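The complex appears here minus one protein chain, its other protein chains still in place.
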Amino acid sequence: MGERYTLDVCGEVCPVPVVKTKAVLDKMKAGDVLEVMVDYAPSKENVRRLAEHKGFKVKVEEGAKTKLIIEK
Amino acid sequence: MRWTAAKVGFIAGVGAVLGQAIFKVIPPPAYGICIACHVRDLVNWMMVKLFPGFYGGKFPGGPVSKNFPLLTIVGVVIGAFLAAKLNNEFRWKTMRVAWQRPWMEFIWGMLVCIGALTMGGCPIRTALKTAYLDITAAVALLSILIGVFLGCILIKRLVKIT
Partner (left out) sequence: MLPVIYTLLLGFVIGYLGQRARMCFIGGMRDYILVRDTYLIKGLFGFLAAAFLGFVLFHFAIPCATLGTFPWFMNGAGVFLNKWAAMNIQATPSPILPVPGDPITWSPKVIHHLILAVIGGTMVGFFSVLAGGCPFRQHVMAAEGSRSSLSYIIGFALGAVVFHKLLAPIIKLILG
């Protein structure tokens, strides 16, 4: 079982969510999980695209604040 | 149909050319679509109507807007608002990040408009002029890229702090 990171980027607009997410993704190892909370649709799409592009697995939990669960 | 940025960019290009070729959005040339110039036209047209001597009797704007300003920006705002409402993405919000607060955005807005009018258009029109084979516009487009690069360096520093 790996590390669990959380990132809250609600209220932040590109490029901030993506830059912060990338910083965490770059130091994640296999088995680590990152939870990102977004409340802005483009942020959700950008973060998801970034993670999938880097080969991570992404699960999306919709809600008032959408949660993206990213796993290496 | 999934609207990707590439498709919309393509449509914008087609629309801009048609504007000049068929719908008489000229003079000046390569004016089919521009956020900065058309906002400038609209604002200056209103200023001249309200305060006739404000610009010394001249109309600083595209000649095609002299009698009645181009309403591109009105269309953009209404269209985007409708798209947001229909897809339930409309929500009053204020950005949390320090340099994206309303007072800072006001300053950024002024500076971007001034920069855009200095170089002869907004980024979209600069791209249009580049497609029109205007070398100065191509230089401007590259300068935008350099400016973006510098801005990214600053952003990376600022994000590390917050």
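By written order: A and B. Residues from 1 in each chain.
As a convention for this text, contacts are C-beta pairs under 8 Å (C-beta built on N, C-alpha and C of every residue); 3 or more make two chains touch, one makes a residue touch a chain.
Just so it is clear, the model here is predicted, and its values are computed rather than measured.
Engineer: Going by the touch rule at the top, give the shown chains the omitted chain contacts.
Structural biologist: So, taking every chain into account, the missing one touches A, B.
Engineer: In the full complex, which bits of chain A touch the chain not displayed? Write them out.
Structural biologist: Answer for chain A: residues 13-15, 18-19, 22, 42, 45-46, 49-50, 53 touch the chain left out.
Engineer: What is the set of chain B residues that contact the non-displayed chain in the whole complex?
Structural biologist: Interface with the chain not displayed, on the chain B side: 3-40, 43-44, 47, 54-55, 58, 60-61, 63-64, 68-84, 87, 89-95, 99-137, 139-152, 154-156.
By our rule, only the chains that are shown with their structure count from here on.
Engineer: Distance between chain A and chain B based on Cα centroids, please, to the nearest Å.
Structural biologist: About 31 Å separates the centre of chain A from that of chain B.
Engineer: Looking at the complex, which residues from chain B come into contact with chain A?
Structural biologist: Within the complex, chain B touches chain A at residues 89, 93-97, 100, 152, 155-156, 159.
Engineer: Give every residue of chain A touching chain B within the complex, in rising order.
Structural biologist: Residues 10-13, 15-16, 19-20, 23, 40-41.
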